[in-house]
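As you look at this complex, bear in mind that one protein chain is not there, while each of the others sits in place.
Chain lettering (A, B, C and D) follows the sequence in which the chains are written, and residue indices restart at 1 in each chain.
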Amino acid sequence: ANEPAPSDSEGSAPAETALTGTIEATGASSQEAAQAAWVAAFQQANTGTTVNYTSTGSGPGRENFISGASNFIGSDRAYTADELAAGGFGACVSDDIVEIPVYISPVAVAFNLDGIDSLNLDGETIAKIFAGDITNWNDPAIASQNDGVALPDQAIVPVHRAEASGTQETFTTYLNAVAPDAWTEEPSDVWPLESGEAAEGTSGVVAAISEGVGYIGFADASQAEGLGQVSIKVGDEYVPYSAEAASALVAASPLEEGRSAHDLAFAVDPAAAPAGSYPIALVSYLIGCVEYDDAEVGSLVKAYFQYVASAQGQDDAAAAAGNAPISEDLRTKVNAAIDAMVAE
Amino acid sequence: MSKSIEVNDLNVYYGDFLAVEGVSIDIRPNTVTAFIGPSGCGKSTFLRTLNRMHEVIPGARVEGEVLVDGRNLYAPNVDPVLVRRQVGMVFQRPNPFPTMSIKENVLAGVKLNNKKMSKSDQDDLVERSLTGANLWNEVKDRLDKPGSGLSGGQQQRLCIARAIAVSPEVILMDEPCSALDPISTYAIEELIGELKNDYTVVIVTHNMQQASRVSDRTAFFNIAGTGKPGRLIEYDDTATIFTTPSVQATEDYVSGRFG
Amino acid sequence: MSKSIEVNDLNVYYGDFLAVEGVSIDIRPNTVTAFIGPSGCGKSTFLRTLNRMHEVIPGARVEGEVLVDGRNLYAPNVDPVLVRRQVGMVFQRPNPFPTMSIKENVLAGVKLNNKKMSKSDQDDLVERSLTGANLWNEVKDRLDKPGSGLSGGQQQRLCIARAIAVSPEVILMDEPCSALDPISTYAIEELIGELKNDYTVVIVTHNMQQASRVSDRTAFFNIAGTGKPGRLIEYDDTATIFTTPSVQATEDYVSGRFG
Amino acid sequence: MTTTTTGTGRTHAKAVQRPGDRIFSGTALGAGIIILVTLAAVAVFLFVQSIPVLTEDPAQNQILKGESFLSWVWPFVFGTLWSSAIALVVAAPIAIGIALFISHYAPRRLAGVLGYIIDLLAAVPSVVFGMWGALTFAPMLVPFYKWLNENLGWIPMFSGTPSGTGKTILTAALVLAVMILPIMTAICREVFLQTPKLHEEAALALGATRWEMIRMAVLPFARSGIVSGAMLGLGRALGETMAVTLVLSPLGLVTFNLLNPENPTTIPAIIALRFPEAHGNGVNTLIAAGLVLFIVTFAVNFLARWIVSRRAEFSGAN
């Protein structure tokens, strides 16, 4: 019985804060698990508050923010320059908004082959596998990168997402960036090709890989445990996914030009991933107004953002969603952006 | 309480099909009148026009007059619902309301019309009607049991009790015994004999012996062939019809030469 | 083609209910035998045991013997399907197959055993059976029309044609005319008179006039009351039954004193 | 009743109308009209919301991405029809068999229980069917598909690389078949039971065996009922969403291949998949797909009625 208010859940309720009220949020489904953790912790710390985060998908989220239906949103990408120029954010006083990358999650490339736990592959090979140009696991392109691994004569079945997905957009962005010759499609949240197996949701992809021998796919790293893992070639070495390696990628990426100081849109370029970083990482943002029409909401959102960006918030999410906590360096920038928000 | 019925030149149609043609008949008060005739000759059809029950059948309609004590049932502004309270009806198969107890069945005509009645008046009416239908002694201990638990003959008498509870002036019966065994039949025949003291009774029967046993007057209907309309052939005292009918077809029928 | 039927001490049950008790009767070949009696006395029930059609009704079963030309229908190893080919049946309500044409209806039974019948043999059989059922002239121009388009009497004769097309030895008829108008009834009665030349005919009828018109021998069944079993009361030449029956109940019944 | 006899007879009185009757029949009529209006509203709203898809530039459309609507939706129409057709072909004979078993073979006492057991299948929510299909049924079929592919691979339908997860259009169709079994069985059972005893006995009295009796009397009588049952089942299959979404690896191809990871998909599945992330005219595109589905089901219904009415002369009705 955790209803109706959190106050009656176990006794260690921290001192009541002054914050009260409800904020509505929608957006990226990638953040679902993390948001659940954040919302739970935030509501417990601020017993008078309710945060409703519904994962409608990033696109509808961004629309809801413009229409004013959502007080803040999660989104797998920042607003584009054009969208910012058009402006008209419903809940905001002005078109000045805050965009902070607070959910960074490596995207693992995982496979299922009897007796093989890990493989080394470069971007080119991965692209060819998913494009359907490499169709068997004993293909020389794979064998040449994996000395000493006994690759079976087994057809490769690449798995992708059946629905539109931020993970998928991240993955296709990577392929397009590192192997533009092998992967000629534009980055896209829906799968552009008509080959391979499609599965719904991260869980569907993971299930397909774990059932299908010879299957390979990409999935949010937190869900990919227990499957064969691909280490991806960056520079001269093969890097397995890890939270640190993923946040290293973001940390090394430049901010997009021509944006305000509290609009931290990263121009992540997997092709330019520094040595030791993991090149496929989903960067998902929280987006809110600098100043809200309703000041009370502004205070709430600001407090929520502060908690999310805090070390505690990042650790809470990592525990629940298995994502990569943001680096200290990045946190400093993020906190600076949040400070720009107007509270009561 | 009993009334005379006068029918003038009545035609009954089902849609475009003329089922009964040109019937004129005078039914006297406090008599039992039997309608006999071969299957399909329109006995039931005609009977139903005497309380406008034919109107329940889509497409059925009449031309002509039916006067009950001089008032035309088919005059404009006559409410068929009220006609039926005046002219009750009992059907071939006993049809007590299955959701109601014996008592409620008897009171159905009163209660369904939302009439308020004191408890003692109700009990009174129930006893009176059931006694009138010769059923009181058999059911007085189980008035609250469902009516469908009775035997066929008892159910039919329950239906008669239900019909007389609304104090009609005429009671129409369409083959009331044809679904019953001989003993129940006998009970109903007895009852009909008593009913005529209070009501005008019209009964359709397939069974000529029954007609001769229970009726005072008999009407013989016949049909020239399939698709032809039924007609009233002869109408006279029952004794006359069964002994010295004036029409050959009647003689053939009652002597069992056909049908 | 006709056979005698000997029934020895037959009881028929519906579940635990004894519907017919202790019937013993000898039915002679090439006669028409009529079963009469009040409603519910078990005429239909008994008739159906003569070709094991009662087995179609869940819970129905018999005790006793039925010998057709000396062979017991209820011996183990006797296939009811074959019994029914030998002992045909015509029902109260005409029941031609609605999805079949007249011709197909006639051939329905034959085709079961003899799928590959030449076209001319088929035409032959259809004509012979329909002629035998006095229907040929009326339908010969529309053999491919659905059987349900015929009038009731024609449908009943079609059913008779269908029954005789499988060349049975006995034909059972359960009130074959009760749903028909007088003219159709007359046609069927005529037909029954002819059928007895080739078949043993057993007919149930409610109509005593009909029994006396068509049958050679008559069996009177009666029932002591609701819930009691039906019994065979008297079995004799039709003339005897209708004029000088030896049992009082028979006399009461045929003289119309009850039922 | 007074109103139903629109008598033209010269002495037929204009019946007295009671207020109770007028109010009651008016309410009843009103309820019927609500249904008409609802259905019209479904069509109109879906249509209005679909207009932008056809009039606006597909290049600006979130989902079409430059493709024309018809070429986008066509593979899904195909997938919908294809999967439902397979489901129907599989389910129809089984449903007829079950219905016969219950109506004419099983002992009467047992028949009710058996009917209930089959109805239980109808009681299972489709999302549960989907989860079962994905977790239990599809993996169960993998070895069978492999066997089919190895032994019958020369038939184009069974060629190619068989799926390692079993999430193929055939699996989806089989799940659909299981899902539509109860409704088809229920309807077939009803009509089988309604076969006039008269006709059954006529057949038996001619010396027909049980099966011959069924062929002579029951099946012909039930033909139109079977067709409408099948069409109702087909309608369910066409519109089924969750089971297909969860069980199928959907690529939206036009292929008759049954065993591969690359499969067609259905309109409802694509709507369910794309709706969560759809915004702007993307939503309109999906609604337009819904309109197409609506039209397809409507057409199927019409077809069923036409089939049923065609042989009315010989039908068992009346």
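Just a few scattered comments:
Here is the rule we go by: a residue touches a chain if its C-beta (ideal position, glycine included) is under 8 Å from a C-beta of that chain, and two chains touch if they have at least 3 such contacts.
Throughout what follows, contacts and distances are computed from a predicted model.
Candidate names were "Cytochrome C oxidase subunit IV family protein", "Dihydroorotate dehydrogenase", "Phosphate transport system permease protein PstA" or "Inner-membrane translocator", and the UniProt protein name of the unshown chain is "Phosphate transport system permease protein PstA". Although it is not drawn here, the omitted chain touches the following shown chains in the complete assembly: A, B, C, D.
Of D:F78, D:F129, D:F158 or D:F221, it is D:F129 that touches the chain left out of the display. Within the whole complex, the absent chain has one touching residue among A:I23, A:V39 or A:I216, and that is A:V39. Where subunit B meets the missing chain, the touching residues are 51, 53, 56, 58, 81-86, 88-89, 91, 93-99, 108-109, 112-114, 146, 148-149, 155, 159, 162-163, 166. Think of the hidden chain as still there; on subunit A it touches residues 1-4, 6, 9, 29, 32-33, 36-37, 39-41, 43-44, 50, 52, 54-56, 60, 63-64, 67, 69, 200-204, 206, 222-223, 316, 319-322.
Seen across the whole complex, the unshown chain contacts subunit D at 1-4, 18, 20-21, 23-25, 27-32, 34-36, 38-39, 41-42, 45-46, 48-49, 93-98, 100-102, 105-106, 114, 116-129, 131-132, 135-137, 140-141, 143-144, 178, 181, 185, 209-212, 214, 232, 235, 238-242, 268, 271-272, 275-276, 283, 286-287, 290-291, 293-294, 297-298, 300-301, 305.
Heads up, the rule we're going with is that only the chains that are shown with their structure count from here on.
Distance between subunit C and subunit D, defined via averaged C-alpha coordinates, is recorded as 46 Å. Between subunit A and subunit D, the centres computed from C-alpha atoms are 40 Å apart. Contact of a single residue of subunit D with at least two other chains is seen at no position. Residue positions of subunit B with contacts to 2 or more other chains are absent. Those residues of subunit D that touch subunit C in the shared complex are 108, 196, 198-209, 212, 216-217, 220-221, 223, 313-316, 318. Residues of subunit B that touch subunit C in their complex: 38-41, 151-153, 178-186, 207-209, 212-213, 223, 225-226, 255-259.
Partner subunit D is touched in their complex by these residues of subunit C: 51, 53, 56, 58, 81-85, 88-89, 91, 93, 95-100, 108-109, 112-113, 146, 148, 159, 162-163, 166.
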